[in-house]
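One chain of protein is taken out of this complex; the other chains stay put.
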Amino acid sequence: MMSFVLAFVVGGLICVLAQLTLDLGTNLTPAHVMVLFVVLGAVASGLGLYEPLIEFAGAGASVPLPAFGHALVKGMLKGAAEKGLSGLLAGGLTGTALGLTVAILAGLAMALVARPKG
Amino acid sequence: MTTKKNGQTIGFSNPPAVLGAAAVVGPKEGAGPLAGWFDVVKADRLLGMKSWEQAETKMVEEAVNLALAKAKVRHQDVDFFLGGDLLNQIVVTSFAARTLDVPFFGLYGACATVAEALALAAVLVDGGFAVNVALASSSHHDTAERQYRFPAEFGIQRPVTAQWTATAVGAAVVGPHGKGKVQVTHVTVGRVVDYGQKDPMDLGAAMAPAAADTIARHFEDTGRDPEAYDLILSGDLAAVGHPLCVELLERKGLRLDNRFVDCGLMLYDDTQEPVAGASGCGCSASVFAGYLFKNLEQGRFKRVLLVPTGALHSPTSCQQGESIPCVAHAVVLERSG
Partner (left out) sequence: MKATKEQADEYKRLVMRRSPRPAILRNALWAFGVGGTICAVGQFFLNLALLGGLPLTEAVPLVAGVMIAIGAALTGLGVYDRIGKRAGMGAALPITGFANSIASAAMEFRREGLLLGVGARLFTIAGPVIVYALAAGLVVALIRMLVSGPAGS
């Protein structure tokens, strides 16, 4: 189906951009690139560009890390509209709460059941 | 004791002997080009222990015991144990020393530790302060990674300049002159050299100036030519550092040609992991204890110069913006008779 192709291509392209940034940039580590891209996602969200990208490419835009930045901004704006300042501050983590909770608990689970093999 | 010192180099008039040596390595090293030269190849890196650190400690103990057995020296006849590894507080070596139960000098020279240990062991024996001195130097891929870099299961892509820390231990026993055919005739103690390199994923470039400094110093102090040696080995300059060192030496007027090789380039072949080469204390130590010692003992080499280099940064110094100072120590190993 078309949705898979779009997701594959757009997701792949975002990753290629990140890889090129890593390879061509001097003194950039993967950690730097991850932070850069998540911040870019936030900026794109503020410009109103990221939501349309998700509607267009689905998981191709929602799975890469910039989507995390977008989700934070989206959550903050939603919170601000509903509850003003407290909503603004609470909205970011609220919007990403599911993912963060799963990440922490899944990480803990892996620590309990799995050993690093190197 | 009529030993002389010139510059940074000590020359022993009655060179102490290396009575025996043993190399214990991990599976990757045991599958590389030098496979047949190591005494023990382990099947995995954890060895059924509860931590990587415990596994490395076990390898050190095994290597030292094996070296003692091959040297035919009993535990109770060992005067001192010298050793070091890459970990904070050289914890692996300290715990191995606890088991070995011999008076202990802990050393930190990073990847140059085996040369530092050989040098000091020779000095202790030549000075008449010891009859038998055991030494060991080790590294382990996973203990180094979790301290300096990343968790084992993290999906990091290493840059092309990165090196793979060897899981390997080299151990030896140094004893009185005449008790063995392989001797330590000279040691050149390196000074710390820092040319401002800051990338901990490119240690070859950071270490090359220190290696060149000590090598040049050695030839100046001894008045020798490169042709005096069958082989000159750097420790783990690898694919990036070794050519840089060659160029730096040429600028000092020294041409080493094909006799100049690098342990880090010898340990793995091209099909094993796309990195610049091996690194770690165990790299030069295991190549010394396995490949070099056996070849010297069997008469295939007459005289070699072992010059490993250590990168003296800490897990946090680079993050603080510091550059990476390095030191290289040189040891001349010669077969008598």
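Chains here go by letter, A and B, matching the order in which they are written, and residues are numbered from 1 within each.
We adopt the following convention: a residue touches a chain if its C-beta (ideal position, glycine included) is under 8 Å from a C-beta of that chain, and two chains touch if they have at least 3 such contacts.
Because the structure is predicted, anything quoted here is derived from the model rather than measured.
Enquirer: For the chain left off this view, which of B:A21, B:A144, B:V193 or B:L237 is in contact with it?
Expert: Counting the whole complex, the residue in contact with the absent chain is B:V193.
Enquirer: Since one chain has been left out of the picture, which residues of chain A touch it in the full complex?
Expert: On the chain A side, contact with the omitted chain comes from 1, 3-4, 6-16, 18-24, 30-31, 33-35, 37-39, 41-43, 45-46, 54-55, 58-60, 62-65, 67-69, 71-74, 76-78, 80-81, 84, 88-89, 91-93, 95-96, 98-100, 102-104, 106-117.
Enquirer: Suppose we count only contacts with the excluded chain; which residues of chain B make the list?
Expert: Residues of chain B in contact with the hidden chain: 50-51, 146, 150-161, 191-197, 202, 205, 209, 213, 239-240, 243-244, 247, 276, 323, 325.
By our rule, only the chains that are shown with their structure count from here on.
Enquirer: Measure off the straight-line distance from the CA centroid of chain A to the CA centroid of chain B, and report it in whole Å.
Expert: Roughly 45 Å, centre to centre.
Enquirer: What residues on chain B touch chain A, complex-wise?
Expert: My answer: residues 45-46, 52, 141-142, 145, 151-153, 156-157, 199.
Enquirer: Across the complex, what residues on chain A touch chain B?
Expert: Contacts found on chain A: 27, 30, 116-118.
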